[in-house]
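A single protein chain has been omitted from the complex, and every remaining protein chain is retained in its original position.
Order of writing sets the chain letters: A, B and C. Residues in each chain are counted from 1.
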């Protein structure tokens, strides 16, 4: 019988992360379904010199960058959508503390696809012919950059197109809506690139808003886009993407989105944010208290709640799921 | 408001097919979820000289090849799994009437992926170094074949790998479990390559075992892997894959699988099969009569029936769905 | 003058929406671009086939402008959720998407877009950090490379309209002429730059953007003064029609929280 994979957040970070690693996370566009609680624990355990692979920047990368935990990052988009520029990331880039290698929102998932297939390169018809190709933050003196997105000759026509380097991050911490204790996962909302990321990463840890019985997976196998056989561990953590949203589960906390980004604009604000929202907030009850129980109930009343209805009968209660 | 796209099977074939076209179908492995009713109608309308793109051979390709409607085919697998060799296809190949270009079961969906992305070529780390690369039925005198799977130089390492030619079929007739009248589709069971095929084909016609209200799609948007915006038309046809299976809907008709393949082994048997099971079987009641109403009920009692349960409340009754 | 009261932002959204034709496959970003696109759907393009770069299909925003593509305000009535490779790759980079609307922090006379950063002076041979880091290219680069045509929406200020952008995040016509054809793009390039003051369109050969239309509240001189290159007048340049009552009503149904109504 397959093993259960439920472990605590702290244990997951202890076991699967190290200074200097290639860490992939983020998930569904800048302000949704981000495994940010994993990033909060990375800070509690003082991980540093991370090489972040984020399809898009999120509040997680914004926070890790603000806190000085990331020295290299690769992104397709580095803002916070209508919440504006990501102040923590921006500060780290502008100061030169963090080298941000720019790609596009299609380039990153194609690089993950190439990593998943173990291709040596991926054909590129986007992100070429622009400064995304010619400028490299990882090789700033190489201009126009020759190694970031080199050209490859199509053997059928002799024409040249670009070639992306595939991505194979050491670890992906992936936010999912529902997981079972074996590591099967259901995502509600756009997958964005979580399917490809789960296959490209060397190891996968799921961060699930809720746990369900495996019978749920057998009822909806076509929804299980991340199967247990590629998952190392499952961390259950409600409101794991807060202050960002999780379709079917909760809305974004717009007030905290703004306040958090404002805090990350300065060293002092970042220190205060870490003191107030990260240090000591090590278990789920303390975390929900910190969000505010009223706020939690408010955010849960999402217009997307109906998306969860077909799965509610299989939700596991808290006492069934303690690792 | 988006248009409804329900049309009759005969109208779909009249409108979207022509002699000599690249026709893609098949679907989920040799003996499941095959849009074979579309192939039956192709024969009724006497389409010929088809260039068939089938990820795997199915009873549909077996039938079309037996009837002489296909002159070129590209496949990853050309048998019928435990039902053995595909006698109709085999006869056409052995006689030289049909040029069968061999690929592998990964090569075909990667070629569809490349077509969907409009890449000029697709990196190949399979189907190379073997006679799949060196032998071409479409260019039989080119040996070792230079143009079927040429080599491409990886610009990062200078090493060579193979390159597949992308596929962009003129039409894909895709079997789906459930569709709504707008053209949104839910697949139960492995997708095999229907996701990539639906994006690679220039036009897509859905062949749906059952129709559901669009409310079903809004309840399960993550299951809607083929959205209406890429679909030309929807044909409703129960038991559309018979004698093959459709998970959640019906089992394979093992008796007919064997009998049909036996019939296709000869010219005479093929003529008799077309006379008995195709000519004149032009509407759904006649079709279900031909299968046998008892057989229909028997096949419907599948061990996978529970997979349909979450969707039953949205099924549209026959009188609601007449095009 | 029509006598209707509307803002420059509303005019820009309506002028952008007019570029979208019924039945087209269209991709919208978040914010203004989405309002312009859904205005077109509400007004004259009911069969426009819309998507976002996350692979969200069949959705219309409810309860206000989404704060992101993943926002629950657009996830709550979708018919399909797929993924980024599907939307940006299969449907956009492939050349299949008819039209995409993108924004810009800075645009140049060949329609190249910078959303990556602001440097003091040219970047130079070493890629030094920008003085002000912006958001990066996101999906706009993929739309700029792959969509059959793009519409660029940008607030008309001189600092945003440069002879040459400091960094090309999303390619327009590059150095002009047929420069795009040297690359493997599947898309055609920008068809228009729609601003808070007017509409610029590319010369058919040089691909330099020229003033094609001004709005009733702006004029040629004001637009030239707010453009960082020597803006030429396109053949047939004319004043753009004012919003009709129907257009304005449709826009305001879409912009239910009044994001565009603040006079600026």
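Observations
Operating definition for what follows: a residue touches a chain if its C-beta (ideal position, glycine included) is under 8 Å from a C-beta of that chain, and two chains touch if they have at least 3 such contacts.
What you see is a predicted model, and the numbers here were worked out from it, not measured in a lab.
Taking every chain of the complex into account, the absent chain touches A, B. Interface note for the absent chain: among B:29, B:207, B:240 or B:260, the touching residue is B:29.
Contact with the omitted chain, checked across B:6, B:24 or B:56, is made by B:56.
One of A:117, A:145, A:161 or A:252 touches the chain omitted from the figure, and that residue is A:117. Within the entire complex, the positions of subunit A that touch the omitted partner chain are 1-3, 116-118, 120, 180, 182, 184, 199, 214, 217-218, 221-222, 224-230. Touching residues on subunit B toward the chain that is not drawn are 28-33, 55-56, 75-79, 81-83, 85-86, 89-90, 93-96, 100, 102-107, 109-110, 113, 124-132, 135-137, 140-141, 143, 159-162, 188-196, 245, 247, 251-252, 254, 257, 302-304, 307.
One rule holds in what follows: only the chains that are shown with their structure count from here on.
If you average the CA atoms of subunit A and of subunit C, the two centres end up 28 Å from each other. Centroids built from CA atoms put subunit B at 37 Å from subunit A.
Put simply, the C-alpha centre of subunit B and that of subunit C have 40 angstrom between them. Counting partner chains per residue, subunit A shows two or more touched chains at residues 125, 159, 161, 188-189, 191, 307.
Subunit C has residues 81-82, 89, 93, 184, 186 in contact with two or more other chains.
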